[in-house]
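Reviewing the structure listed below.
Certain chains of the assembly are absent from this excerpt, and the rest are unmoved.
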Amino acid sequence: MKIGVVTFPGTLDDRDAARAVRLAGGEAVSLWHADTNLHDVDAVVLPGGFSYGDYLRCGAIAAQAPVMQTIIEKANEGLPVLGICNGFQVLVESHLLPGGLIRNEHQHFICRDQKLIVENVDTAWTNQFTLGEEITIPLKNGEGGYIADGETLKRLEGEGLITFRYSEVNPNGSMNNIAGLRNARGNVVGLMPHPEHAVEPGFGPDTKVAMRSGVDGLKFFTSVLKSLVEA
Amino acid sequence: MPKIIVEVMPKADLLDPQGKAVGNSLKRAGHNVSTVRIGKRIELHFDHTPTEADLEAAKKAAADFLSNGVIEDVVAVTVEA
Amino acid sequence: MSITIDTTKEAKATPDKHQPWKELGLKEDEYLEIKSILGRRPTSGELAMYSVMWSEHCSYKSSKIYLRQFGEKVTDEMKKHLMVGMGENAGVVDIGEGWAVTFKVESHNHPSYIEPFQGAATGVGGIVRDILSMGARPIAVMDQLRFGDVSNPDTRRVVDGVVAGISFYGNCLGLPNIGGETVFDKVYQGNPLVNALSIGALRHEDLHLASANNPGDQVILFGARTGADGIGGVSVLASETFDSTGPAKRPAVQVGDPFAEKVLIECCLELYAAKVVAGIQDLGGAGLSCATSELASNGNAGMRIQLKNVLLRDDSLTPEEILMSESQERMMAVVPKKDLAAFEAIVNKWEVEYSVLGEVIKEPRLYINWGDEEIVNVPPRSVAHDGPVYERPVKKPTWITALNKDTTANLKRAETADELATQFVEIVTSPNQASKSWITDQYDHYVGGNTALAMPDDSGMVRIDEKSGLGVALATDANGRYGYLNPYEGAKLALAEAYRNVAASGAKPLAVTNCLNFGSPENPEVMWQFKEATAGLADGCLELGIPVTGGNVSFYNQTGDVAIHPTPVVGVLGVIDNVARRIPSGWQDQGHNIYLLGETKDEMDGSVWAGVIHDHLGGLPPVVDLAKEKALAEALNAASEQGLLASAHDLSEGGLAQAVLESCLRFGVGARIFLNELKADYAIDDTAALFSESTARVLVSVGREDDVKFVGLCEARGIPVHRIGVTDGTNLEIQGIANWELENLANAHANTLPELFA
């Protein structure tokens, strides 16, 4: 299974995302922002970083990139797409997911091991989790506050599109503790925290068992591989 | 040379954490403001005096790209001498 | 607007024209020297070049004679791992398996006081370009910060801006921040110190040098466009005290664009991989003046440059301003003609702008034209390397004898358990001892996926090779209070602490970098401090057998006549064959034995206890014994290789009290501590047992099954070892003194900085 990992100028976590794909058993294919060709990948990851410096609005300039035009088209046809942090912002700016992400309420960048509740397991990227499961993956952002108007929030809640919620601490002032969303079809998922930083023992968050041994993020990638096999 | 100014503000009913933080500071310093909101002033410079067409193009860019309609409003697109 | 150009022809024709050498920071004899080198008066462009390149910041004119000893006090054994030593952009150390690393720490102190956010941000940007210019991929950053007193309202402005600037630039570059230092002290009020360190990794064959030696090679400027940023920054900001009146019309600060730098990094790495770059130099202080003259001088060659080819952001820049501009995110490459097309393809792919400025020539002469007019015609060596060297007057301060006599002997010590417990809490929650997580949480330490240790552990550690697990550890330290009491010992103490931190994490110390932050070199007493500190550091490195590979000097950190404490920031790099065996700084499991390694003496002078409890600074700093540090490091290394250590945490500021608390808080595991045997064996009281800052000590926890082996290992090596407790529960109990719920201590420790600055 080939999973594309997009690199925009200013993308930072592309190598980490590719490593996560490999550790999950997939083949990582790097996709270039200026290329409209997706090279026959079966799914796409939009990794974290500061595409185009996050200038203007996070993800806004990247959303205009040639590669995104193809991804938007294919996502609407069902291609699994995961947007992590800056990738989530790109998805929102591309209108593949609703709402917006703004400056953290406390005005600072924050990097922490974040607890999340998995609220939805019927997506291409979350089917290996159990509903209500608490997971810990790193969060690191300056503009991760999720906002949407009342109507949109109501719809997200009503249709069960909220996929992850912050647990214990709301690190950035997100409305309704929203950490991640899915689209109606379940092929597109975006979240602020970084599953690709919790995939390899020794380099993830601390756990009760051992330092830096958390690998809760791996299931995002095994989920998509599973859904592709079954598709 | 005249330029085009695009002004973008966060939507009135949405959270503006930066404005809130600045507003609180101003209040602490004794200003009697009620609310502060912080948006963007985007200056588009040209090598020539901007034409009607440039203004039309700027208005379109303001709506499609320079602002995000989900969370922001374009409050003005004007030519400034 | 027309610009009047001062040409070499004009210079010959008007030999007596008055020139503003003084305003540019040159001394009269320096100006005369320039005239004698050129055989005429310099053009204004040449004057600009010489003035920035001969500034203290670029020429090291006051420090050079002392820095030499870092290259002289070395054995062949020490040089064994050194691929590139001092003098290049950064030193390069062979770490085995075909890998090398390059690392360096640099100051951006003055700009960070004027404009904290941009000053700190561009400080990170500058040091990362230094690393990049060696051919390495930058892999991590660290920051060493000194701020004024927490109660001074201006401190908040500086703290907020500096931390946000480092966070913004480093995070945006995708470089994990793996550690640093944060100290508050009123001596830094008008002179905060913002030092930034970067480390990069490269394969041996990828080493690049800043040298142009092949005639015909093209000289290319690429990256950001040149603008009016920081013009005069080098001479005005970095070399003179603030009251000097420099040319103030242009901005004195630079604005950084980390996005542009990130793209530049990827672009350069692709250029290196394609082997199209014969020489490369970053543009930092002194901009084009520095890059052209250094590249040519290093290659014993010359250059012909057309300055009109420089891509500008602002057409109104004069040729002199272009030569001096410190616009960020620029690099200069020397590219063989045959590789030009390949070079262009790569920079175009990354949408990086470039222009060919000229070419390398055989004659060791730097010719710079502005259109048809020749505005610079100089020997590059005279600009870049043969600048003035001063042997400034040195005078041992008269006040130091009295200071050293004013010891802590007569300070009142706690008499009751309650008093001790109160002091304990007061110390561990004081701004310098409290948790730094309010700062470090603003830094990304995950990016890259190779961070094996970061704050709050003793050193930062990154994996270099994903297959073998080979990695490096880095720690930096400096204690200005010790440095003030005795600069020679102070520098050694900084070295010893950084060395101990690296050893405590399981790595083997290999090489040293430093950033020497001092007052004005024109003050003989400061010069004495500098002389002592450099001697201490060089002697210490020789004793430990690890070489200095590079560093940076920052003088003029003073307000009026008052200099900062001598603050020699020392960074030690270690190597570890597999990061999987790294050691955390806190206990992870219940029921482990806690051992204190090393000897505890009653050494309270200069300590945190003296500072926090008594607002006292006097006497002599703790004795440093590097042979003992070395033995301790070797024991830790052996124990770690045998997998005997569950945790290790060095003792430094705040002594045993601080180390015990931090070890508990790392993973939230409590402990019962007993001090009686320790006190009896060393004939010390509770105060010394808890708060003495004796060196060469480490606190470790060991699983019961490894106990005998571990104690045997220490005893065989002559390392004093005391069992002082056991990990247990969720309280910290110090028998006979106090019993705290860890959660309460954790909150108090964590809340100090947010309460001050959030």
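Letters A, B and C name the chains as they come in the text, with residue numbers starting at 1 for each one.
Following the convention adopted for this analysis, a residue touches a chain if its C-beta (ideal position, glycine included) is under 8 Å from a C-beta of that chain, and two chains touch if they have at least 3 such contacts.
Not measured: the values here are computed from a predicted model.
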Unique chains shown once each; full-complex copy numbers are A x1, B x2, C x1
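Assume only the chains that are shown with their structure count from here on.
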Whole-Å separation of chain centres (CA-atom averages), chain A against chain C: 36
As a quick test, compute the distance in whole Å between the mean CA positions of chain A and chain B. 29
I'd like to verify one number: the distance from the centre of chain B to the centre of chain C, where each centre is the average of its C-alpha atoms, in whole angstrom. 41
Of all the residues in chain B, which ones touch at least 2 other chains? none
Which chain A residues sit where two or more other chains touch them? 106
Which stretch or stretches of chain A touch chain C in the complex? 9-10, 12-13, 15-16, 19, 48-50, 52-55, 106, 108-112, 138, 140, 142, 194, 196-197, 200, 202-203, 206, 210-212
Show which residues of chain A lie in contact with chain B when the two form their complex. 56-57, 60, 64, 92-93, 98-100, 102-107, 145, 147-150, 173, 175
Across the complex, what residues on chain B touch chain A? 10-11, 13-18, 21, 65-66, 68, 70-71
